[in-house]
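Heads up, the thing below is written out as structure tokens.
Selected chains from the complex are presented in situ; the others are not included.
Order of writing sets the labels: A, B and C. Residues in every chain begin at 1.
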Amino acid sequence: MPADAVLVVAPHPDDETLGVGGTIARAAQGGARVSVLTVAAHMPPLYSEEVHRRTVAEARAAHAALGVAESVFLDIPAVFVRDRPTHELNGMLVEAVRRLEPRVVLIPFPDRHVDHRAVFDAAMVATRPVGPGRGIAVVACYETLSETHWNAPHIEPSFTPNWVVDVTATIELKCRALACYASQIHPFPAPRSIEAARALAAFRGTQAGFAYGEGLHVVRMTAPVEALLRNAT
Amino acid sequence: MPADAVLVVAPHPDDETLGVGGTIARAAQGGARVSVLTVAAHMPPLYSEEVHRRTVAEARAAHAALGVAESVFLDIPAVFVRDRPTHELNGMLVEAVRRLEPRVVLIPFPDRHVDHRAVFDAAMVATRPVGPGRGIAVVACYETLSETHWNAPHIEPSFTPNWVVDVTATIELKCRALACYASQIHPFPAPRSIEAARALAAFRGTQAGFAYGEGLHVVRMTAPVEALLRNAT
Amino acid sequence: MPADAVLVVAPHPDDETLGVGGTIARAAQGGARVSVLTVAAHMPPLYSEEVHRRTVAEARAAHAALGVAESVFLDIPAVFVRDRPTHELNGMLVEAVRRLEPRVVLIPFPDRHVDHRAVFDAAMVATRPVGPGRGIAVVACYETLSETHWNAPHIEPSFTPNWVVDVTATIELKCRALACYASQIHPFPAPRSIEAARALAAFRGTQAGFAYGEGLHVVRMTAPVEALLRNAT
């Protein structure tokens, strides 16, 4: 049912799990149909075909662990997303919104990685509250370790969450999904380590009233107040 | 039931209706129990007892029109809210949160009126995600015509809504409630006229995908993604 | 006379009327020579020649209604403005400033539409207080319904006007000019409807001390204090 559709837009494989792996798992367990749209791929010219195959396989394993219903890969070469004509990239995302009719859309924060910015821009256009975007109840940005926190403080936008989802029940699942990304996740104290992801979740969570959380920046919400009353746990 | 409780904190009578009259009416029609806590009063030393009686009566009439379940008046003299000891004002709001157990708390934006800032500060303390505040799903600020938009641009915070509630179905009720405030609302082009309120609602609404809306600034949300799926209309 | 020249830079036909139609009409009635420079066109490859012809005709009709003295169309295909070499686009705007010697330059706010950002960037370069730009008394950004308000709040810049022009006397003319854009303006509650434009004008106006207003963001002003004394109405 469209009323249960969640769309997560990931610039590259692993961003969706780093950012909202726990939220995806929780929503999926709660009956939502979660789709992950991965825009860029670690493919030629900057990466080998071998790396491409491996990272897509890792993504599929991680998505399966989290309960993702549908995984779409747009296969634009990493670091070249900005080079696509604006209308073409926008069109790809508009098409996804039109087909999936999501109520919730989670997109990357525009950070140090040039692809993250390009994907954010296109997602902001595709989720405008007109046409296919009119049915969306909330658009929010997620953070990704070792990119989001490398924006220049007070020159570029800083990620400060105004929405934290309690993922205490799914933090282990998230860590397991992260472990699927063997080529992307490194041992502590690497900035993209499982320990760093767990630390961020404990920091976000404890400051929001629970144990583990995932932080989001609400960009646009049109849900009625009543939505937040009945189902809030 | 607590799970259906909404708390609207108003600095003075009429702020709640100007800011979220349509949202209150919609939530009440949807089954929510809405309480309005009015902190300051137009009373001596700066206002007469007569004005005090009249504005409270106007507030009660407006609340009745909107379907407010409970109206509480703290009766702190207007323009003197900041003069109350910090712990005392905080305590009053903490007590309200403890007693009402709201899931949604709507508070004023800290703007040009010194009382609005004092009430915002106290409400921010009372809704922290600890103790009685842990059950709150969302805290958000509303705008009030002819105060919120008089903050100094780019020196003081500007109100930019990230949440717009569709009040197309209750805009007329809101205007009727505003009309109850005969002493506060003046004919167009007064900044606090019914026409100005309607214009703001049409501007917020049409830019968010519908006809009339009320803008909010999400301060803190902990609702799960699922809440926004099932009930979203 | 250069001392009376106003330059309005429009990314696409209709932006100038949506943003500052009332201001243009008031200035023209007051004796100013207003030029509108429209940068992009709804033309191939994304739009048909037919649409191109129609939108230019609509623009000419709207400009005539407002009293625009000169309409220039740069005819860069819409959504492709960013693809022009930087120095070429900058050069086009520098040339316009050199030829028209405007005292007042009104430019688009850099918002969700990629062309608006490109035009803003080029206009900021062309109006630098050196060379031909030294004679400019004020550069300001205007807002355009259904683009300006779709920037991501608190990630991208938000439009908060620090200048509101009283257009009570020309609001009807502005609405008539908007009506010329039959292909761009849709019935309420469309975000680019005449009702939405009128609502925005009433909101901006009533909050600034009059009935209808148009909001601007002052980017750079070098007028002396005396200018604001004698002629202020």
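As a convention for this text, contacts are C-beta pairs under 8 Å (C-beta built on N, C-alpha and C of every residue); 3 or more make two chains touch, one makes a residue touch a chain.
Values in this document were obtained by computation on a predicted structure and should not be read as measured data.
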Size of the entire homomeric complex in copies, 3 being in place: 6
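Everything that follows uses one rule, which is that only the chains that are shown with their structure count from here on.
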Gap in Å, rounded to a whole number, between the CA centres of chain C and chain B: 35
Centre-to-centre distance between chain B and chain A (centres being mean Cα positions), rounded to whole Å: 33
Per-residue overlap in chain A, given as positions that touch at least 2 other chains: 129-130, 219-220
Residue numbers on chain A that touch chain B, as the complex places them: 3-6, 23, 26-27, 30-32, 103-104, 129-130, 133-134, 137-138, 162-166, 207-210, 213, 218-233
Partner chain C, residues of chain A touching it in the complex: 85-87, 109-110, 120-121, 124-125, 128-130, 141, 157, 160, 217, 219-220
Contacting residues of chain B [partner chain C, same complex]: 145-146, 149-150, 153-154, 158, 160-162, 168, 188-191, 193, 195-196, 198-200, 202-203, 205-207, 209-212, 217
